[in-house]
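Every protein chain of the complex appears in place save one, which is left out.
As written, the chains take the letters A and B, and residue 1 is the first residue of each chain.
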Amino acid sequence: MSSLLHVNDVSVSFDGFKAINGLSFVVGTPELRAIIGPNGAGKTTMMDIITGKTRPDSGDVLWGEGGVSLLKMSESQIAQIGIGRKFQRPTVFGAQTVRDNLRLALKKDRSPLAVLRFTGTDEDEDRIIEISREIGLAEALDRSAGALSHGQKQWLEIGMLLAQDPQLLLVDEPAAGMTPQEREHTTELLNLAAESRAVVVVEHDMEFIRRLECRVTVLHEGAVLSEGTIDHVTRNQEVIDVYLGR
Amino acid sequence: MTALDTARPRRRSFLIDNPSVMIFIAALGVFTVVATVLSEGFGVGLLSTSLVKTLGKTLCLCMIAIAMDLVWGYCGILSLGHFAFFGLGGYMIGMWLMYARTETIVIESLANAPLPPTEQEIIDAIGVQIFGVVGSSDFPWIWAFADSLAIQLALVVLVPGLLALVFGWLAFRSRVTGVYLSILTQAMTLALSLYLFQNDSGLRGNNGLSGLQNLPGLDETPQSIVSIWFLWASALALALTYLFAAWLVSGKFGSVVQAIRDDEARVRFLGYPVEGFKLFVFTLTAVIAGIAGALYYPQAGIINPAELAPIASIYLAVWVAIGGRGRLYGAVIGAAVVSLLSTWFTGGRAPDIPLGFYTVQWVDWWQVLLGIGFVCVTLFAPKGLGGLVDLFVDTKRLAQRRPETSAAELASPRPQPSEN
Partner (left out) sequence: MSDGAFMISPRWRWFGVACSALFFVLAFTATGAAQSIGPVQAILQEHRAVLEKSSRKTVGPVIDALGDSGLERAPLVLEAWQARNLYQRTEDGLFFIGEERGGTNRLIDVDSGDDVGEITRDTAKQLRPNGGVRRVIGSALVRFQLNAPDPADREAALQAIDRNPEEVHLAALGASIDAESDPTLRSRKQRMLRLLEIRFEKDEAARVAAIESFRGDIGVDVRAALNPLVATRLEVVAGEPPVTRNVARVLAPGSAELPRDVAYSALVDAGLATARIDREAIKSALVANIVDGSVGGALVAELDTDAARDAAYAQLANDGLAPRALSEADVDQALSAHTFFLSYSERSSAVTEAAEAVLSSINLSLGAAQGADLLLDGLSLASIYFLAAIGLAITFGVMGVINMAHGEFIMMGAYTGYVVQLFVPDYTLSLIIALPLAFAVTFGAGVALERTVIRWLYHRPLETLLATFGVSIALQQLAKNIFGTQARPLTAPDWLDGAMVINDVVSISYIRIAIFVLALLFLALFLLIMKRTRLGLEVRAVTQNPKMAASMGINPDRINMLTFGFGSGIAGVAGVAIGLFAQVTSELGQQYIVQSFMTVVVGGVGNIWGALAGATMIGGLQKAIEWLNPSNTLAAQTYMILFVILFIQFRPRGMIALTGRAAEA
């Protein structure tokens, strides 16, 4: 396992409120990592910083072996070097079919002129079908994505991430609003994805994290409170205080 | 669903995938042939020359409506500036038309002079003819290439394209979206029209360019013939535009662009340079608008800065909305129906409605009707007139192949996180 993402002493504040306060951690590859924390711990802001949506006030975010700084890049450049993000609220393109959604996500040249010249190859179509089987939407390929159920949309989004073939996958609360069966399937998908790449799951549902059986980083007030196995962190008195209240 | 559906689809010609394109082009062809047969110039003379010109102009308006539909209906950029590009295209071709025609007249009038005129004398005389009306006789630098049809034709494409490129680059780079962008495009249009209203703008201020219906060197050809030529040219341009636009939106490019419309931030996180796509669509549609304008104004005969006023661009949005955005034939239907109705109602030919105590004169009340009708379309029929087509086609054929999304989803894209 080699390190893929270094977050170094990053801080950011909004109107004086320190959302992230000297946050540092490292994600390796392949790895499945869970990040937990109560509301306001800075989980979403952290993902915003990594994906380029928010610029930190200080600190650095470095990528890969070469240690390229992500802070100078735009969101699309960051996505192109191999960081995929799944939002908490499922965001698929409802006006288009599942197939179109997956085709959009396929790892291809993203520049307008290249897209203009794009004609799908048989390999591309096969890959789309393959992914659709993985996420259990093979039957629904030509249905409009807007007509899918909530859970199906979540899977489609994960499928789109898989099609994107990123080296690092940032997943925000994948299990929110899912039935137990759907959760089961989601867990499988994430574990599958983590076999060949880094997957960071942000979640505050301890039960779900426990199923993932992975290393856990606990965030609190914008900084790392504890890190280790799920059993390790749940025994930590500070973590218990934060979660249960003093 | 059968297992067959999960197999990869046969890749077919895009024309077979999009039957509406063939239907449209066939309809356009029939229309053109019928118009020609009925015209004064080439046929039985049932259609007056001015009506032929109106039809030709309407085709150009349909063309810019397609551009508007691409940029707004598909890409989600409500541009209130595309008529500025349309007008610029008109100005560019107008400069050549006016220069070349004035040159012919000047050379004729100088032919009887005791000495043959020098080149400079001819240019000076043209200058006096064209700019005398704004109290000047010198050619502004922007007329440097007015004597060359080839260069001015290139400028028809380049000037709107470059303006759109620069403006779009500035606007998209700073992530101006939604209503902000609309207002900014409106401001751009206003700035341009105010600039052109000045007498020292080099384009004859509010006099504009006139006499554009006279083609240089074709003085012998009657307008009844010229109008049919332009009708053909407009129909051809419209057909090509439709074909191109349909090809563009049916492929992956169209998929990306529609995704940008629905959730810009998400597309960005997929790794697409959203600004680049927007800029591409914005510039491309500006070029289409410019070409449409270059075909329109020789039929209109005159162009002045009022044509570029922001209101014109807003009407364009109205046409597309009434016709049904997000579908190309919707834009065409909207532009054709509303602009022809406008001409009919405001031309004083529509019958008055006597109510006993008050007589409704359409010249006065058409705008009110249009405004209210537009509000109603926005509120109750977000799919516009094009939605009617769905009633016939959707249930029969399209539904089997590609299920349409519900009207609600088309009409109300999710609010984007950045806009909240």
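The working rule: a residue touches a chain if its C-beta (ideal position, glycine included) is under 8 Å from a C-beta of that chain, and two chains touch if they have at least 3 such contacts.
What you are looking at is a predicted structure, and each value in this text was computed from that prediction instead of being measured.
Checked against the hidden chain, the listed residues B:182, B:241, B:304 or B:339 yield one contact partner: B:182. Here the missing chain is touched by one residue of B:24, B:139, B:167 or B:277, and it is B:167.
Contacts to the hidden chain, counted on subunit B, fall at residues 78, 114-120, 167, 170-171, 173-176, 178-180, 182-184, 186-188, 190-192, 194-195, 197-198, 200, 310-311, 314, 317-318, 321, 364-368, 370-375, 378-379, 382, 411-412, 415, 417-420.
In this text, only the chains that are shown with their structure count from here on.
Distance from the subunit A centre to the subunit B centre is 44 Å, each centre being the mean of its Cα atoms. Per the touch definition, subunit A reaches subunit B in the complex via residues 51, 53, 74-77, 79-80, 84-85, 87, 91, 93-97, 100, 103-105, 110-113, 115-116, 118-120, 122, 125-126, 128-129, 132-133, 138-144, 146-147, 160, 164.
If you check the complex, the residues on subunit B that touch subunit A are 1, 5-9, 11, 248, 251-253, 255-256, 258-259, 262-263, 265-274, 276-277, 280, 401-406, 409-410, 413-414.
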